[in-house]
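Only one protein chain is missing from this complex, and each of the others stays in its spot.
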Amino acid sequence: MTKPVCADAFLIRQRNLKNDYYSYTFGPFPGVEQCRPGNFVHLRLPSSDVYFRRAMSVTSVDKKNRELEILFRVVGRGTSILARYQKNDPIGILGPLGNSFSKPRKKEIAAIVAGGVGFPPLAYFAEHLVNGGFDPKRILFFYGGKSASDIIERGRIKKMGVRFHPMTDDGSFGRKGLITQGVEEFLRDGGNQRVRMYACGPEAMLRAVDDLGLKYRVPGELSLEAPMPCGIGVCLGCIVTLRKGGYARVCHEGPVFKIGEVLL
Amino acid sequence: MTKPVCADAFLIRQRNLKNDYYSYTFGPFPGVEQCRPGNFVHLRLPSSDVYFRRAMSVTSVDKKNRELEILFRVVGRGTSILARYQKNDPIGILGPLGNSFSKPRKKEIAAIVAGGVGFPPLAYFAEHLVNGGFDPKRILFFYGGKSASDIIERGRIKKMGVRFHPMTDDGSFGRKGLITQGVEEFLRDGGNQRVRMYACGPEAMLRAVDDLGLKYRVPGELSLEAPMPCGIGVCLGCIVTLRKGGYARVCHEGPVFKIGEVLL
Amino acid sequence: MKPDLKVTIAGVDFANPIMTASGCSGYGEELSGLYPLSKLGALLTKTITPEPREGHPPPRTAETASGMLNAIGLANVGVDRFIEEKVPFLRKQKTKIIVNVGGRTVDEYVTLCDRLSGLDCVDMIELNLGCPNVDEGGMQFGSDPAMTERTVREAKQVCRCPLIAKLTPNVTDITATARAAEQGGADVLSLINSLVGMAVDVQTWRPVLTYNRGGLTGPAIKPVALAQVDAVCNAVNLPVIGIGGIADFRDVVEFLLVGASAVQIGTTLFVEPDAPLKIVNGLKQYMKEKNISQVSDLVGRVRKY
Partner (left out) sequence: MKPDLKVTIAGVDFANPIMTASGCSGYGEELSGLYPLSKLGALLTKTITPEPREGHPPPRTAETASGMLNAIGLANVGVDRFIEEKVPFLRKQKTKIIVNVGGRTVDEYVTLCDRLSGLDCVDMIELNLGCPNVDEGGMQFGSDPAMTERTVREAKQVCRCPLIAKLTPNVTDITATARAAEQGGADVLSLINSLVGMAVDVQTWRPVLTYNRGGLTGPAIKPVALAQVDAVCNAVNLPVIGIGGIADFRDVVEFLLVGASAVQIGTTLFVEPDAPLKIVNGLKQYMKEKNISQVSDLVGRVRKY
């Protein structure tokens, strides 16, 4: 468990990616030091429209300059407010929070499954693996979206040198179909390779990946979302139901859970 | 009584005057058409820190472009939020609201008494008189502040051609002393000129001007302030006590009241 | 499909379920300068009392987090001047008029209902049984079920139009007063009035209101209002008008879903006087998206766990 920091930072860089997708870089933030792939930060957005903080996965860090980057898509009140921030605006950050992805074993293939804005923590994770010496050719980067405009940061993925498998519902980029169909084909036809899956994305996608993992006996991890009043484990609001019974806090025991662990 | 409009406009121009003083120009706003000196607009500032709108006197209008200007000083939560607005930001405006100053008679001298951020409506009024053919030399513009930095828009006053009497508490600009001392000297020594006073400023100043008006039997008008939940006369929250008994709504019967009318 | 917003409550037809709340729209004159009152389902008047009242000395309103405190103290022109000065204006408005009345004794409520309910432009009378801001009358009527029942019963006897009992939320169990009002013969219930609240100025160490306390209203109290409307809708068989913190069409949908037949907009009128128009448009849009033709089809449709 990382030791979180609660401090103000500034919006240092702002990129409007496709459509409603944005990349924001905040700094200087002391918590960057301990950030790991899977961790998230909790952002304070003072406005009459939102009261809780909003959780955002860290997608890259610059430890030297103590900067961290998030990627988000405008979908509701909180993200609309965030999209109106301007360069140099101060922002309250709490983080890094939550647990992180665990490394694949040496002989394993890492099958990364990103759906929509599930991309940010997985991009961080893939880069982290590659930078740590994991063979990029052993990383399959499945990335699904509704249409071409949902597949962001393609240049970044290319640079990683991983095996990129984009798919869109309407076929406007990559293969046509649901990303989990692509994953299932790979698992079915993959022969006796040892695979570990890492998934983040919409609930339906995570449920499908969980099912696939259980069906093909492939281990792996899912990064979950839940509305988070506190993000640090004290409110008991962000719970998910465990298969073995009982609840777990997404912000504290998660956001990364093992395949088969959570009742989705 | 003007017919108010409730509509969104944009921050078109933004000037940081001295220290915490700002000039904001909003437009296009249809209500500009009917604006008169003394009227105010009610601004919506969506933030978790303020709930009510904030009232701001109109200080100039550009009817052709349907723009209006306000001047404000950052003193509390509302004005701090306003100060953070950026060019082209949208803002909800309700107005014009309230009554307006009445013209001096032909032979009268208009003694304008502005204290601090009481300046904006009086500047509008003086310009309106001059533009309407009233001899600027018959307008005495008393303008008091704590120190030099509180006397804003001096160029604008010069351009009007009025007789400018600035005073500051610390003597850093104009004469040293309270503006009401200057006004009293003028009234005392003014001989048999017929004078009408127009005042806007801090409560203590208004009380002193009211006293002077009654003491020297000089008629005139005071523009008052009160926290205003609605600004349109329906909440009955912004009341002042009348000398004759009963209450009046600052937003609806005012903000301009006759000297001697209100228990200050 | 053109969504139909008409609602009928106790035999009275309203163009839409969006009403103003008492004390938040004066006697209609000021709002009518912003838009025709025909856009409203109904206009509620400030509480009318037998005698004119100046109300409490200023300050009597204050800003709070997502809401406000008020202790206006039932300032109003009194029933005589209301009939003389305000009714002629109201008569010309193409909207339903609901007159809210308040008394210090049961007799005063009765007299007011008697004098006002026969006027041609008065479509309903609403009894203010729970204003927290007057020393006599007001709250005790609303917090005691027996007093509530008696007041409603006697008022109903003289009332020539449908009668609304407006309930106070400052009670342990609002369904008890709701049932009492039903028992007394109310045709409609409306709730909630304001919650008792207070604030202190940390510079002067004085309460921010000269009445020391006041009524808390606005979006801050919406969840409390919704819970109480839900409880009352499950406890009585009368139509209910939901009030409390409504700011947009989504809030209205919530109140309809738990069982309100209509709603009143109070504090929001102060910060967004044209909110009723936006809400009506929002509701229409929502109904189109959800394929709902009659607004009444939403009433009570919440799917409880």
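By written order: A, B and C. Residues from 1 in each chain.
To be clear about the criterion, contacts are C-beta pairs under 8 Å (C-beta built on N, C-alpha and C of every residue); 3 or more make two chains touch, one makes a residue touch a chain.
Worth saying up front: this structure is predicted, and the values here are computed from it rather than measured.
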Visible chains that the absent chain touches, using the contact criterion stated earlier: A, C
Per the touch definition above, residue among C:219, C:239 or C:276 touching the missing chain: C:219
For subunit A, residues in touch with the removed chain: 1, 3-6, 44, 48, 50-53, 92, 94, 226-227, 229-241, 246-247, 252
Where the missing chain touches subunit C, by residue: 64-67, 69, 143, 170-172, 195-200, 202, 204-207, 210-214, 216, 218-224, 226-228, 230, 245, 247, 250, 253-254, 257-258, 286, 301-305
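Note that in this section only the chains that are shown with their structure count from here on.
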Set of chains adjacent to subunit B and to subunit C: none
Remotest chain, subunit B as reference, centres from CA atoms: A
Rounded Å distance between subunit A and subunit C, as computed from the means of their C-alpha atoms: 48
Inter-chain centre distance, subunit A versus subunit B - centres from mean C-alpha coordinates, in Å: 54
Touching two or more other chains - residue numbers and ranges from subunit C: 66
Numbers and ranges of subunit B residues touching at least 2 other chains: 48, 51
